[in-house]
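Contents: one structure, followed by commentary.
With one protein chain held back, the other chains of the complex are shown just where they sit.
Order of writing sets the chain letters: A, B and C. Residues in each chain are counted from 1.
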Amino acid sequence: MTIKLVAYGIAKDILGKHQMEIQLEAVNNLGDLKEWLCQQYPDFQKLRSLSLAVNEAYQDDDFALNTEDEVVIIPPVSGG
Amino acid sequence: MTIKLVAYGIAKDILGKHQMEIQLEAVNNLGDLKEWLCQQYPDFQKLRSLSLAVNEAYQDDDFALNTEDEVVIIPPVSGG
Amino acid sequence: MLDIQIHSTPLDTQTCIDFTSHPNAGGNTVFVGTVREFTKGKKVLRLEFESYEPMAIKEMTKIAKLAEEKWSTLAISIHHRVGVLSIGELAVVIAVSTPHRKASFEACEFMIDTLKETVPIWKKEIFEDGEVWVAAHP
Partner (left out) sequence: MLDIQIHSTPLDTQTCIDFTSHPNAGGNTVFVGTVREFTKGKKVLRLEFESYEPMAIKEMTKIAKLAEEKWSTLAISIHHRVGVLSIGELAVVIAVSTPHRKASFEACEFMIDTLKETVPIWKKEIFEDGEVWVAAHP
């Protein structure tokens, strides 16, 4: 399926771009996607945390993905 | 000896004036003066607390009084 | 750095914040005490604050120095209003800056709590049918 990835902060540096579209097989939920990201871009494994958001909200690993979903990569936040 | 009394807040209302001079015998320290005040003006006994200050600072009951001292009567404070 | 003042004219929060701004400050907490409209359901028309000014300044300075020592504050500003105040006006502003934020909350809360216990300032609430010195009686 087709997933649109959006990255902020250090995730943007690791991905090398702010947005990209990827074609994935055998990825059903956010947990699978996170695993894929950490394999393709090992620098994600070095972060203090890695969260994913869909629909402008944090979602759990078992959140089911549909084609055309936009997934936002949220590295450790540091506002305030 | 001669003591100058200064009163603020409700103490001013109880005393009936902001300042007064009193002549006292058998009063050696602030504890004695407090007792005298509570006898002469029983409304002082109804307050939540009663403190006395000399030299712009709270002083204990055993603070020795000298003639011409200025004693400030501090009823319960309520600033802020 | 301490800035301790008593004013008979309206207080300005920004003045206190500006005093405490500091290049090493990571947290800046400000407490603003305002005059409430109701006390135990009774409508307050206005308030009068009276202070024993020289001692009030000394006691506020003492509080600020205790906070400075305990929390290594960078700057503290305490301004207290006296005189006649309308509803909504500022009675007190306490601003404090520290390198890290937790200390600024603790120091600010310590200062307002202690101010209310020790600083010789008295508040009278004026109602339609009378007036009362706040907290004078048990």
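Of note:
Assume a residue touches a chain if its C-beta (ideal position, glycine included) is under 8 Å from a C-beta of that chain, and two chains touch if they have at least 3 such contacts.
For clarity, every value in this text was computed on a predicted model and none was experimentally measured.
In the whole complex the chain that is left out makes contact with A, C. Although one chain is not drawn, the whole complex shows that of C:4, C:25 or C:85 it is C:25 that touches it. Although one chain is not displayed, subunit A still touches it through residues 6, 8-10, 13, 46-48, 53, 56-58, 72, 74-80.
Even with one chain removed from view, subunit C keeps its contact list with that chain: residues 13-14, 17, 21, 23-34, 36-38, 87-88, 97, 99, 101-102, 104-105, 108-109, 112.
Assume only the chains that are shown with their structure count from here on.
Comparing the centres of all chains, each the average of its CA atoms, the largest separation from subunit C belongs to A.
We define each chain's centre as the mean of its Cα atoms; on that basis subunit A and subunit C are separated by 48 Å.
If you average the Cα atoms of subunit B and of subunit C, the two centres end up 26 Å apart.
Here the spacing of subunit A and subunit B, counted between their Cα centres, is 72 Å.
Taken residue by residue, subunit C touches two or more other chains at no position, since every residue touches fewer.
Multi-chain contact residues of subunit B (touching two or more other chains) are absent.
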